[in-house]
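Every protein chain but one is kept in place in this view of the complex.
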Amino acid sequence: MDTFLQQVVSGLATGGIYGSLALALVMIYQATDVVNFAQGEMAMFSTYLAWSMLQAGLPYWLAFAGTLAIAFVGGLLIERLVIRPVENAPILAIVIVCIGLLVIFNSLAGWIYSYIQKPFPSPFPERPITLGAVVFGAHDVGAIGVTLVVLALLYVFFRHTPLGLAMRAAAQNPVSSRLCGVRVGWMLALGWGLAALVGAVAGLMVAPKVFLDPNMMSGILIYAFASATLGGFTSPCGAVLGGLLVGVIENLVGTYVWFIGTELKLTVALALILVVLLVKPSGLFGRAVVHRV
Amino acid sequence: MPALLEAERVEARYGWTKVLHGVGFTVEVGGITTILGANGAGKTTTLRAVCGMVRTAGVIRFDGRRIDGQATEDIVRLGIAHVPEGRGTFVQLTVEENLRLGAYCRRDRAPRGADLDRVYGYFPVLRERRRQVAGTLSGGEQQMLALARALMLRPRLLLLDEPSLGLAPMIVREILRIVRAINQEERASVLLVEQNAALALDLADYAYLLETGRVIRSGPSAVMREDDAIRRSYLGY
Partner (left out) sequence: MADHVSTPAVARAAEIRWARVAPWRWTLAGWLAVLVVAGVLPFTLSDFRLFQFTQVFIYAMALLGLNILTGYNGQISLGHGAFYAVGAYTAAVMIDRWSIPYGWTIPAAALLCLVVGFLFGIPALRLEGLYLALATFALALAVPQILKYFEHWTGGSQGIVLSKPAAPLGLPLTADQWLYLVSLAVLLALVVLAWNLLRGRTGRALVAIRDNPIAAEAMGINSALYKSLTFGVSAAYTGVAGALSALAIAFVAPDAFNVFLSITFLVGIVIGGLASISGAIFGALFIQFVPNWAQDISKAAPWAIYGVFLIVFMYAMPRGIAGSLRLLWRRLTRPNRRSP
């Protein structure tokens, strides 16, 4: 039972990370119908910037806040400067641009910071947290906490502020939004900014566990796809819940199913994607797309 | 006194297809003007041209300032509310969220509560349904919602595109009655595009008849009602 609880908590922690990246993917997909393949690399690059700030002597939470700010502005600028010129092009063309961003960020990180893995500090204490007979890693619990706080703030922003409402409207119906005076272009840019911010949080929380490396986020991106598929690409809440589920499932399967070692863990994610797509493509919480004739 | 909205020699195109070939009309302050015409005459395009939603040439003036060539978001901020063809409601948002969006670009910081009350006053059914998702409303209710959203802007000019489309006659009469009330109480001028000529001429002071992108007749509604040209334009004889 103890192992079970430990694996669940650990799974929730990684699941929160998957869910955050999945949320970033879904936010952009909902507004633009494009899957941003570069989301993971943007998160990775933000984490490297945090590393630089920490190397320069900044205290952790200051670097954290600074990274989020830079990620936000960066995402916004990327939308305005890189994506905007092709926003009316065929969707696959925009996908290619995202792939271009992916390789650029990956390559730049490798060039500037080298491919040698670096340790990344966790803001949470080393000592594990003990509740009765069960031992939890402090970082895991902390990561869950940070993820929850960020997601809660986003939720409040989108549901209860005029700007959040305008952003939702712009994603759903750009034409009518313009008629309400909403500057749809800037709403898209804000969306990219927030997505990049959320991605950066994911990167900062995962780096202490897997070590900082330019290819750190590529596996996580795949889990994020699995999470968004499971939860539904049309549902931001679904993406997060999907992430938590994927994290827990991954851990439990890895622990309790004897032939699934670390290499095949990824196959579990892939199998999950395929099963969901075969059974209910729109995911657990997504809306099925209805075509009106 | 200069007109609130003036259009001169307006041309509009979708891609390579030109739809308006030099249209001119005015809307007086406090007046209700209607643009009539059969399907494909270019009525919807005219409203879109005013709002900057389509490529135009020619001059469009609002309150003396030129608005042709500006972005829709900027034109709307001047106080022009457009209720588009097909309502344009945000079907995934609630009724109240739709209404709040209507007031999004208003400069004044007044609390929206008073505005919501005012709008619910015109459309009590919306108050009952305010937490409901807009997509679940009936056609008539969605038209009311679209109109209510436009009102939240406190517009000086209201553009209405075929409000009668797909609605039962009783509901249409109700909506047009409310439009008249809005014109009088809110002092909003109205530019109404309608296929149903009889209803439109009842409501409006002045009418323009559009045929394949050109104004072929215009005049006060009382005169236009007697004019054969409308019947000929619609029925071909």
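The letters A and B name the chains in turn, as written, and every chain counts its residues from 1.
Criterion: a contact is a pair of C-beta atoms (placed from the backbone, for glycine too) under 8 Å apart; a residue touches a chain by one contact, two chains touch by 3 or more.
Computed from a predicted structure; not experimentally measured.
Peer 1: Of the residues A:8, A:58 or A:86, which one touches the chain left out of the display?
Peer 2: Within the whole complex, the residue contacting the unshown chain is A:86.
Peer 1: For the chain left off this view, which of A:4, A:111 or A:256 is in contact with it?
Peer 2: Looking across A:4, A:111 or A:256, the contact with the absent chain belongs to A:111.
Peer 1: Taking the full complex into account, find the residue in A:8, A:77, A:138 or A:222 that is in contact with the omitted chain.
Peer 2: A:222
Peer 1: Applying the definition given at the start, please give the residues of chain A touching the unseen chain.
Peer 2: Here the touching residues of chain A are 29, 33, 35, 82, 85-86, 89-90, 92-97, 99-104, 106-108, 110-111, 222, 225, 229, 233, 263-264, 266-267, 270, 273-274, 277-278, 281, 289, 291, 293.
Following the convention adopted for this analysis, only the chains that are shown with their structure count from here on.
Peer 1: Where the centres are mean C-alpha positions, what is the separation of chain A from chain B, in Å?
Peer 2: 43
Peer 1: Within the complex, which stretch of chain A touches chain B?
Peer 2: The contact residues of chain A facing chain B are 162, 165-166, 168-169, 172-173, 175-184.
Peer 1: Using the touch definition up top, name the residues of chain B that touch chain A in the complex.
Peer 2: 51, 53, 71-73, 76-77, 81-82, 84, 88-93, 97, 100-102, 104-105, 149, 153
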